[in-house]
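Just passing along the structure, written as structure tokens.
The complex is shown incomplete by one protein chain, all other protein chains being positioned as in the whole.
Naming follows writing order (A and B), and every chain is counted from residue 1.
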Amino acid sequence: MLTDLYVFADSPVHRARPVVKIAALVVLCTSLFVFEGWIAVTVAGVLVFAGFALAGLGPRHAIVSLRPALWILAAIFAVQLYMTDVVFAGFIVARFVVLILAAALVTLTTRTSEFVDGILSALRFAPSWVPKAQIALAVSLFLRFVPLVRTALDDVREAQRARGLDRNLKAILVPLVVRILKTADEVSQAIYARSFD
Amino acid sequence: MIAFTDVSVEKNGVAILGGITVHLKERRVGIIGRNGSGKSTFARLFNGIEKPTSGRVALDAPHEREALRRHVGFVFQNPDNQIVYPIVSEDLAFGLKNLKLSARETQARIEAVLERFDLTHLRDRFTHQLSGGEKQMIALAGVLVMRPRMIVLDEPTTLLDLWNKRKFMTAIDALDEHVVLVSHDLDLLADFDRVLHIEDGTIVADGDPATVVAGYVASARC
Partner (left out) sequence: MDTRDVVFIALFAAIVAALAVFPPITLPVVGVPVTAQSLGVMLAGGVLGAARGGLALVLFLALVALGLPLLAGGRGGFGVFLGPSGGFLVGWIVAAFAIGFLTELFWNRLNYVVALAICVAGGVVLLYAIGVPWIAAVAKIPVGTALTGSLPFIPGDIVKALVAAGVIVTVKRSYPIITPRSRTQKQT
């Protein structure tokens, strides 16, 4: 199953329209680079903190969002400390933290399906050169086939394990890729068979 | 219903079907033959997934000039490759989108087809979570919701267990539409109107099921 990172709750942040949240995120990120300095980072930090509180998200969610970037942020801090001073090193890292948490605030309070629906309905107003139907089809097919490809990958790994080849990536990937390409060909035939142009 | 006139198919310079001429009017037509004999290629000609290299495939008058796909539905062996959308109801709506029906009509057709096969409980399920038997039924429903006049099925029961096979065939038997069934399950064809035996890309036997199947079984005894 494809679950998103959404954290279920009912709050003004959750209820805000996805496009509004994206716009706010873009404005915030841009400002952090245009108005470089502690003032902007502090203001943005307070806003993001308020957003987290309003959405009912706690420190746990913040930590989970930051963890993947933790080591690289530590390394950057060390390099900056060596090159400049603790204030500037702190600023650079703080800016990343605010950026990542701001993005997390949007991600954790918006269902992927809301975004997808929003994009697909926005596509109706897109100019005619945008391949709307194909974008919609690609998204649906992707959501439909991630579970299928996962199953196929498990099958192939199991089959290769029986032959003692389960640590051989090539022995796993060749059958997987060929199988998916064949599937793709039959899927496109099925789409053809089921649609009138 | 549908006529093949001297139809040949070549792929990469290899002749796969050679000069098939046949006129099918019967409500139930079976196709048998060994692996690689050309059954799938033949079946795919019915609704234009496959195009003849030479010759002509056409519906009988008054539809002879219309696209085959408008009137002929196709069910594949593996429903996983036929189901396109993540949710059952979305998948059933897929073909209907192209018909430019109203939302209400689309909905009504989906409800009708689900009810017809007793599948209403699957409407909002994720397609990838269905069992093999359920998937094949949804694949069939996705074709029938388009209201074709004829439906071609290429070994649709191969991946099903005995129970689901029986359930699926009961559904097929009840169809008013014309049916063309490619199958290795010879007993499924017992009460069909006509059976074609394909070998090496040509029709080597054509007639009532008892005679054709008996000949086919005899040919396998070497």
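Definition applied: a contact is a pair of C-beta atoms (placed from the backbone, for glycine too) under 8 Å apart; a residue touches a chain by one contact, two chains touch by 3 or more.
These numbers come from a predicted model, not from an experiment.
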Omitted chain - touching chains that are shown: A
Out of A:Ala16, A:Leu54, A:Leu123 or A:Leu141, the sole contact with the unshown chain comes from A:Leu141
Across A:Ala16, A:Leu54 or A:Ala103, the one contacting the chain not displayed is A:Ala103
Touching the hidden chain, out of A:Ala16, A:Leu54 or A:Ile76, is A:Ile76
Pick from A:Ala16, A:Cys29 or A:Leu54: which residue touches the chain that isn't shown? A:Cys29
For chain A, residues touching the missing partner are 2-6, 25, 29, 65, 68-73, 75-76, 79-80, 83, 88, 92, 96, 99-104, 106-108, 110-112, 115-116, 131, 134, 137-139, 141-142, 145-146, 148-150, 152-153, 169-170, 173-174, 176-178, 180-185, 187-188, 191-192
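As a convention for this text, only the chains that are shown with their structure count from here on.
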Centroid from C-alpha atoms only, then distance chain A to chain B, rounded to Å. What do you get? 41
Please give the residue numbers of chain B that touch chain A in the complex, ascending. 44, 47-49, 67, 69-70, 73-74, 76, 78, 80-86, 90, 94-95, 97-99, 126-129, 142-143, 146
In the complex with chain B, residue positions of chain A that touch it: 1, 137, 140-141, 143-144, 147-148, 183, 186-187, 189-197
